[in-house]
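Below: one structure in structure tokens.
The complex appears here minus one protein chain, its other protein chains still in place.
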Amino acid sequence: MTTPIFLLFGSFGILMALGVPIAFSIGIATTVTFFLFMGVDQSLFIVAQQMASGLDSFTLLAIPFFILAGNIMNRGGIAMRLINFAKVLGGRLPGALAHCNVIANMMFGSISGSAVASAAAVGGVMAPLQKKEGYDPAFSAAVNIASCPTGLLIPPSATLIVYSLITGGTSIAALFVAGYVPGILMGVGLMIVAGIIAKRRGYPVAPRPALSEVWAAARDAVLPLGLIVIVMGGIISGVFTATEASAAAVLYTLALALIWYREITLKDMPRILIESAVTTSVVLLMIGASIAMSRVMAFGGIPFAISDFLLGLSDNPLAILLAINIALLIVGTFMDMTPALLIFTPIFMPVVKGLGMDPVHFGIVMTLNLCIGICTPPVGSALFVGCSVGGTSIAKVIRPLLPFYALLFGLLMLVTYVPEISLFLPRLLLGYQ
Amino acid sequence: TTLKLNHNNPPDHPVHISMQIMADRVAELTNDEIKIQIFPNAQLGTQRESMELVQNCALEMARSNASELEAFEESYSALNLPYIFASEEHFNNVITGDIGQDILNASVDQGFRGVAFYTEGARSFYAQKPIMSPEDLKGVKVRVQPSPSAIRMVELLGGNPTPISWGELYSALQQGVVDAAENNPTALTTARHGEVVSDFSLDEHTMIPSVVVISNCAWDAMTAEQQEAMRTAALDSMAAHREAWNAASDAAIDEAKATLNVNIHTVDKAPFAEAVLPMHEEVAAKSEHLADLIDRIKATQ
């Protein structure tokens, strides 16, 4: 039992640390571990099969489509329109621009489904504005970094699609709907903390906007936000599956960008398609390799061994969930979201099932946990991008991030131990059981 | 030796329980020389993937069904024909008799052989209305498995076949993406489809059994006595399974009636059987082997 565990994770860890691309690190570690269970030819055969066949999922097709829709959106002035609308919504609070940043991240992240794109697009616009009004750049960057992952919880979300696949088909509609309350709570919580700090530091409130400005900002934001209505409305009402909704999102953003805003032309499309395919295949190759890895873990009984071990540590389910959360937080400090999700979901799934935890609920806990991970050093994509567009350094941004980490950890505990926060909406809207 | 057996049902499924009976019996008959370790919930791969693994000796055993096995061995398509069996009795005589054994042995050239058939009952249509004759299927969107025979059958009955994945079927029925589906009665309770349909019409068009297969490598590595023990264990578990399945199926019907308010209808099958008769000729035309198999099945009753 221990040999496959050490061989698999040992070789994976070494290869990854030496800089071998993660997808291939997973693949090599998996192949080597398969040698314990079958002949060399059979091992090569099964890993090759799983790398392709692991992707045999109509649902997974939603990922390239959502990424493509997001890339089409990113090209135009969508971020600017959403920021203008966010200014109207958050302008009367102390530290108006900080609130604007959070709200814009929630809206932009919801549409693009990318924390990094959101941090870059929204933070890139907000940082100079905040500097001009006397905000400490480290504080501005901290707000941007902590709030950019909200869009991974607020649907649509490629992260939750991957979770659905790796858990053998947890309902995507339920996962999407379950993300709303935790995602919005995350945004609101961050705004409260930012507001308290801003008030203490005397950051300004924006002047009351004229009604015509409010109207103009709302009108500009309606079309981009219409995407959410089409996608989520289509999924919740059952008109579309998630994949069909993602194709509708592509057509909608295409129509918006090509015809309505005229921000791109058909000539730009091949480049956008290629860029989206590259982004997609980075994750897909990792998914294929991870599915192979989950097979070798099943051959070796690894998930059940780890599950037995964790369940044997304590009789208290609350303590076990805390242990899982802490393990994931540690993983999140040095691992990106995708590999962490792909590798640790199959490991922890039998444990949480043993505790009677709902898979949709665990999906939200896992995502929120890894959202914190991408904001923490030493490896954190949101942290890196947020510092770079905010014109500050990781060393400087850590201190202002601390109160936000505290809030996010509190929220994580709340979402972990109060399943209703996640499950209330899917039960109400979808009759999820 | 420990033989790994992969399948995609949960461990409380009747087929899993029956395979466990087979596993226990094999171990008993061979003094623990042959053990079968069952992996539920598709831990080692989907049905198609595990068939490919079995063919290449990367996995010893797998459970699939006659419908999926069509892609690997044509003989199984005879079993999937609608109304090829006149009754449950007929079906049982075929799968436990010489014809069943011939089909199980037919795939040796493809790298595997069948070990056991497990009934999964008869499949029928269910919808928000009774389906009493093919007329009731005119223009109705019926969810099918993405197999040509399922598609062809619904076409011949006048419906619109719609392939939708099993996981999405509940909400598809709920939202009217499809109007009807077809499965055995346990779908009403285990997949909760009884919550989203009102009528289950017992037209019993197909009886598609589960099939347990073993790779040639694993089979050839066994002694003749061990192979015989495997056959005995398979037949014993098939008999036990038949009773367990009927009990589960009856319980599902009772529960669907009592707690989910599903109306259960007995149906005159003759018009259905007549409408799909061309399929028997179409499949028979594919090869002499199939034509012969179909004739033999029909002559058995």
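Order as written gives the chain letters A and B; numbering starts at 1 within each chain.
Criterion: a contact is a pair of C-beta atoms (placed from the backbone, for glycine too) under 8 Å apart; a residue touches a chain by one contact, two chains touch by 3 or more.
Criterion: contacts and distances are computed from a predicted model.
J.: Out of "DNA-binding response regulator", "Carbon monoxide dehydrogenase subunit G", "Na+/H+ antiporter subunit G" or "TRAP transporter small permease protein", flag the one the UniProt entry gives for the chain missing from this complex.
T.: "TRAP transporter small permease protein"
J.: Which of these, A:A141, A:L285 or A:V397, touches the one chain of the complex that we don't see?
T.: Hidden-chain contact among the options goes to A:L285.
J.: Write down which of B:P82, B:G100, B:P161 or B:P209 is the residue touching the left-out chain.
T.: That would be B:P161, which touches the missing chain.
J.: Consider the whole complex, including the chain that is not shown, and state which of A:A247, A:A305 or A:A323 touches that chain.
T.: Reading the full complex, the residue touching the unseen chain is A:A247.
J.: Going by the touch rule given at the top, which residues of chain A touch the chain that is not shown?
T.: Chain A touches the missing chain through residues 15-24, 27-28, 31, 41, 43-49, 51-53, 55-58, 60-61, 64-65, 67-68, 114-116, 149, 152, 158-159, 162, 239-240, 243-244, 246-248, 250-251, 270, 273-274, 276-286, 288, 334, 336-339, 341, 374, 378-382, 384-385, 388.
J.: Footprint of the hidden chain on chain B, which residues?
T.: 52, 55-56, 68, 71-72, 110-111, 139, 141, 144-148, 151, 160-163, 165, 177
One rule holds for everything that comes next: only the chains that are shown with their structure count from here on.
J.: In whole angstrom, how far does the Cα centroid of chain A sit from the Cα centroid of chain B?
T.: For chain A versus chain B, the centre distance works out to 40 Å.
J.: Touching residues of chain A toward chain B in the complex: what are they?
T.: 38-39, 41-43, 45-46, 49-50, 53, 56, 58-59, 168-169, 171, 173, 237-239, 241, 295, 298-299, 430-431, 433
J.: Residue numbers of chain B touching chain A in their complex, please.
T.: Residue positions touching the partner: 4, 39, 41-46, 48-49, 52-53, 56-58, 165, 167-168, 171-172, 174-177, 192, 195.
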